[in-house]
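Note that this complex is displayed minus one protein chain, with the remaining chains in position.
Moving on to chain A:
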Amino acid sequence: MIRNYFKIAWRYLLKNKGYSFINIGGLAIGMTCFLLIVLFIKNELSFDNYHEKGNNIYRVVHHSSENNLEDRWIWGNAPVGPALKNDFPEVIEKVQFSGRSDVLLSYNQHSFQEGDCFYVDPTVFDVFTWPLLSGNPETALEAPYSVVLTETTAKKYFGNEDPMGKTLDGKGGRARDGKYTVTGVMKDIPGNSHFSFDVLMSMSSFYQTRPNIFGYWGYVDFYTYFLVADNFNQEAFQAKMPDFIKRNWPERSEDHYYDISFEPLSDAYLKSKVARQPGVTGNLSNIYIFAIIGLFILIIASINFMNLSTARSLERAKEVGVRKVIGANKKGLIYQFLGESLIIVLLSAILGLGIAMLCLPYINDITGKQFVSSEIFNSYTLALYIGTALIAGVLAGVYPAFVLSGFNPSSVLKGVFSTSKSGVNLRKGLVVFQFSLSIALIACTIIVYSQLDYMVNKNLGFDREQQLVIDYNWDREVLLNLETIKSEFLSLSGVNSVASSRTVPGGHFPAAGTSMETKEGPMQVFDPFLYEVDVDFIPHYNIEMVAGRAYSRDFPADTISSMVVNEAATRSLGYTNPSEIIGKRFQQWGREGTVIGVVKDFNYVSLHHEVAPLALRLESAGKYLSLQIKSSNLQKTIADIRDKWVVLAPHRPFLYRFLDDSFNTQYEADFKFKELFTIFSFLAILIACLGLLGLTTYSAMQRTKEIGVRKVLGAEVSSIVTLLSKDFIKLVGIAILVATPFSWYAMRKWLNEYAFSIKIDWWVFAMAGSMALGIAIFTMSFYALKAARANPVKSLRTE
């Protein structure tokens, strides 16, 4: 019997190739999307799960104000680490990383500026599972100026030589320049790590250079992780913190808010909402978004399947009638049709698996992840995949199975056959549902595009075009000749202006404990972000002054007693008008004086964030040279600058980038999101259209006779196309109404994650609706035209 069912199912598939293509192809694409999304989500959820002691690793979150989430940082002071370990037996071990450092490392002819270096405690390999390929994990990072390289980095410098015991010349970073001895080579950091690095240097090198900051609770440059005992209770531990801080930082002034809390390692990548992370974090809501899209696609494909199978019941009616006449009962027929659904679903699943494998390199490209096919064939993923396929098959197959098996044999064999009204309504309802999802996805795609477009093109309040930024990384010789180098560059015809600074917009910057006079009089301590800039920086970047003046060579005292802040800083101190702060006193990092100017708030970080209080401190030493160059003859100008650099700083590699590019790297995750979102939306819409194509085809087939009669009576092709499309267009109209509030709400929530976002205009939905309508009409016109053009004599004869 089963063989007989299988035979019939197979022959139907072969006979109705178009139908089979739509059904199997649509489902297969749906299954592919589902599988890829599962891989993506699984990867996102797997971050940091490879650490053997991972469940017992926590990290410190530093709070510099009570409520504002933006003032909760992972980056914080040094003494908190030793103090925690010292005060609490449940803290078994601590490991601290310095802030990310740029260090120029050289070995013989090989010289690279390493951007992913951390100074770290020797306990790092005890707490984290980062296996060493050579070297002793207990002691590798104990001695000052010892360095552990990842495998890839070691290869870069030493090739096939054994790096152990060799020395690298190091310039820049947190320690004085010196020779670092390679004491270990470790495996590369797995891709699913919440932060990653190429080079680890001993914290003792940093300590030797600046020992005093390791005792300052107010100095921010460390990430503190710690290992706890199995019986660790985070809540109870948290309750001990107020006392702990009082005890360890007695000299803290009353108005300086400081508190700490803790985050388990497992939350670091996806759930951490705090700022100043050591690496790029993921986004939990993206995971929900993709999970929902994956589900949508699967639902759309399953609905196609349901709709097409039910719509085609006409063709199967005779078979059902005959089977019933010769003794089949309803139950057997239900099994037969369910079985057919499962066959189709399984074929689709296999095909989907194949497509997914072919897509992997492409997906890796977009997501920046390293998926391999073995991840698909991982038993868990495969079980989930097949399980979902079977559930989809049963869910999509049940309704058609009941419809088909319920036919009355006496009437279907007579050819008296009408689809029930409720069946037709259900099918229409499902089409509305599919198209609502599609329209919502189109609208969301438009909004995602507009937001990213806005982010890239918004006026940020400073000049970011044609800014060539040279990274000289505090190089001593460069700093000594900075003014000469600047004027040499200015002498080039292609260079408009030059400025030096410790950071450039979009780059990393510190914060500085600062006291400033409030409107009411007393000094207030706060931690504005800090831009150390030279006298040319503000005019160079064309940053607008809203009060007072910028730094000037005409005021030599500026170098020791002046301060420029942004509007946000004045607001945070209670000033309603920026000009009121001019002349007020400040103290910062040993400097005292008055505020001389206020710059208009400019977006020095991505538009994800509000513009926070910022102090622009005059400092001649820096890390970057910004050159604004003319757009004509770009290649020649760059070559000229390089030639100059080789002469002016022969020992430094010429490292440069364009500011707009580097600024936009902050949006890398957003762009990946956009790309994935677009692809999946497109596929969802494609599958929905396949379904619509199938449905119009069958509705036209059912009306073949009607079309014939109408044509005999003189109907034109256009009126018949309208006749066939009208019903579906109505459905798409309803779908627009359903989709609009839904997608508006979802996108409102999504945009809320950006401090600066677009407004959602009504036309987005109008456009999404018309696109869906256009696609629908285009799809339907295929068969409608064919049906309308057919010779009526033929269609009438076959009836």
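The criterion applied here is as follows: contacts are C-beta pairs under 8 Å (C-beta built on N, C-alpha and C of every residue); 3 or more make two chains touch, one makes a residue touch a chain; residues count from 1.
In this text, contacts and distances are computed from a predicted model.
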| item | value |
| --- | --- |
| Absent chain [UniProt protein name; select from "Ion-translocating oxidoreductase complex subunit E", "Heterodisulfide reductase subunit C", "Cytochrome b" or "ABC transporter ATP-binding protein"] | "ABC transporter ATP-binding protein" |
| Listed residues A:Ile24, A:Leu168, A:Ala328 or A:Ile376, member touching the removed chain | A:Ala328 |
| Residue of A:Gly115, A:Gly279, A:Pro409 or A:Gly423 in touch with the missing chain, whole complex considered | A:Pro409 |
| Which residue of A:Lys318, A:Lys672 or A:Arg703 touches the chain not shown here | A:Lys318 |
| Where the missing chain touches chain A, by residue | 1, 4, 7-8, 11-12, 15, 318-319, 321-330, 332, 408-410, 413-415 |
